[in-house]
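All protein chains but one are shown in place.
Order of writing sets the labels: A and B. Residues in every chain begin at 1.
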Amino acid sequence: MKLVAAEAADREAVRAPRPESPWTRFAAEFAQSRLALFGLALLVLIALVALAAPWIAPQNPYDLAQLDMMDSRLAPGAQSLAGKTYWLGTDDQGRDMLSAILFGLRISLVVGVTSTLAAMAIGLSLGLAAAYFGGWVDAAIMRVADIQLSFPAILIALILLAMLGQGVGKIIVALVTVQWAYYARTVRSSAMVERQKEYVEAARGLALSRPRIVIRHLLPNCLPPLIVVATVQVAHAISLEATLSFLGLGLPITEPSLGLLIANGFQYVLSGKYWISFYPGIALLVTIVSINLVADQLRDILNPRLKR
Amino acid sequence: MSALLEVEGLKTHFFTKDGTVKAVDDVSLSVERGKVLGLVGESGSGKSMTGYSILGLVDPPARIVAGSIRLEGRELVGLEPEAWRRLRGNRVSMIFQDPMMTLNPVLRIDTQMVEAVRAHHAVSREAALERCREALAWVGIPSPEERLRAYPHHFSGGMRQRVAIAIALINRPAVVIADEPTTALDVTIQGQILFEMQRLCRESGTGLVWITHDLSVVAGLADDVCVMYAGRIVESGPVDDILDHPMHPYTRGLLDSIPSRNTPGKPLSQIPGMSPSLARLDAGCAFRERCERAHADCHPAPAVARPSPLRTLRCAHPLP
Partner (left out) sequence: MLAYAFRRLGQSLFVLALMSFLVFLGVYAIGNPIELLVNPEADDVERMRATVALGLDKPILTQYATFLVHAAKGDLGRSFVYNIPAIQLILERLPATLELAFVATVIAILIGIPLGLVAGLKPDSWLGRGIMAGSILGFSLPTFWVGLVLIMVFSVELGWLPPNGRGATVSVLGVPVSFLTLDGLKHLAMPALNLALLKLSLLVRLTRAGTREAILQDYVKFARAKGLPMRRVIGVHVLKNIMIPIVTVIGLELGSVIAFAIVTESIFAWPGTGKLLIDSINQLDRPVIVAYLLVIVTIFIVINFVVDVLYSFLDPRVRIGTAAGAH
């Protein structure tokens, strides 16, 4: 008879097998945290708003013809000469802050998600390769990853951008470079654990081809921690991009992300015109918080050690 | 009464959102001076929880809802936590199953032993250390000086369990509750520890409750046996009596499934079915789904009967 820890057995009701798919159960467990649901809802809202920015923003902040210097630095709620209300005020160029924020949100999200996906793809492949082939391949990849991870992301990104210059593509490259190692390491350790399990032996015993073993068998079991890492990393990427833009090394002025908007408004904080920096910051904050709320719950669900 | 420990009608329930789990449901037992009581049952039968209840280590969402636990005549149920704490490790102590994790890996042995003494007696560290050496000698650990300064990972499983036993005995408690202490050890070590615990208890007059799922262990060690199933004691009595004349079908099933009792070449006998979920117990006998002697009047559950002065039984259709 298999001996379970007596206490756990005493405590836990023996569950009758429930006829539901793992996805339904996953969704149910996720929904247990109202905070996480709230975060998810917020996130979806933000994504929709950002995607729809060109259509719903009152003004196109990049169209110089629409800007009027006379309207610059107006407080939130002020009216333009034409009677338009600037709900969140204007910046020093006369741009409507609300529109600028919507477009900036768009850019921040696109950059964040794209870099995360790219980093994940690269990290995933390298991590799986390292775990599957072992030996010097493993050692080489992991050594590089370790060295890179021992330095703070911001430093690496700074230097890279200093070398590469400005632009959306370059910032994505920098972000991917900084992030891939997390995925590689996470995937590799899951894959190492899985590799030793019996079903891989069984699959090999059946003479299944290597790629098939990796994709059909190892991969699905490495996904849960990967999902958690990816979610958190999207938030990191967005935050890092904002920081870099704030420091003047990120996206160029022609495609202002939220970070750049905040940087623009920095000089006006001391004179009391806080809204130029403050509201973009709120938008950034809300985005990051909602991602983290979701990531937190995901992590709790997928963490085997806390299963009681 | 010379009983050091008397438990009557103990009920410890878990209140979860999936329902109430009746881990311990009306359990009664007693332990006398220098005697060993074997508490036998499968995983999930509630035997560990009984042990925790006696020690007062029942945490939410569980709670002792009814019953009485009398230790050296003092009632424990309803005692305030601080008072119970003073008895814990002092007048009643517990040994756990997995010696690997019972001792704190980052603290030295002497730290962990001395604190057990000084939590209950205001003595100097020196005096406490003296007690520790004594205790280690009782459990047969040679050269205690080096051992004291070592860390748990320096010891083998058997040694660690001996240290745990030494800690349990160090304040000379009236009763020791051992929760499957040898299950995780090699069979040879198991035998040694069983023997030594028996000796220690006889010599010091300590009462011992030995919780296990293994009837054969109980056969060699215990004076009395309680068989537990789904949170209830289904049968109890002196060990020889129970082993020779089991009355409850479950006890019979347990005995029959011991490999040495089976004829070589024939399939091993088993108890069919699975133990029930403790959250889904109804008012009937919990064993009736698996019992070949089950009958309509096994529902509602039979009350505790006394077929002879030293035996109790919960069965409507006992074995003849």
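Just so we're on the same page, a residue touches a chain if its C-beta (ideal position, glycine included) is under 8 Å from a C-beta of that chain, and two chains touch if they have at least 3 such contacts.
The shown structure was predicted, so the numbers you read here are calculated from the model rather than taken from an experiment.
Enquirer: Quick check: which displayed chains does the absent chain contact?
Expert: A, B
Enquirer: If the hidden chain were put back, which of B:Gly157, B:Gly191 or B:Gly284 would touch it?
Expert: That would be B:Gly157, which touches the missing chain.
Enquirer: Check the options B:Leu4, B:Ile69 or B:Leu103 and report the residue that touches the missing chain.
Expert: The missing chain is touched by B:Leu103.
Enquirer: Touch as defined at the start, partner being the missing chain; which of A:Ala31, A:Ala139, A:Ile159 or A:Val193 qualifies?
Expert: Result: among the candidates, A:Ile159 touches the missing chain.
Enquirer: Quick one: say which of A:Val44, A:Ile147 or A:Val193 touches the chain that got left out.
Expert: A:Ile147
Enquirer: Tell me where the left-out chain touches subunit A, residue by residue.
Expert: 35, 147, 150-152, 154-155, 158-160, 162-163, 235, 239, 242-243, 246-249, 259, 262, 266, 269-270, 272, 274, 277-278, 281, 284-285, 288-289, 291-293, 296, 305-306, 308
Enquirer: By the contact criterion defined above, which parts of subunit B meet the unshown chain? Give residue numbers in ascending order.
Expert: Considering the whole complex, subunit B reaches the absent chain at 55, 57, 85-90, 93-94, 96, 98, 101-107, 115-116, 119-120, 151-157, 159, 164, 167.
FYI, only the chains that are shown with their structure count from here on.
Enquirer: Where the CA atoms of subunit A average out and where those of subunit B average out, how many Å apart are those spots?
Expert: 51
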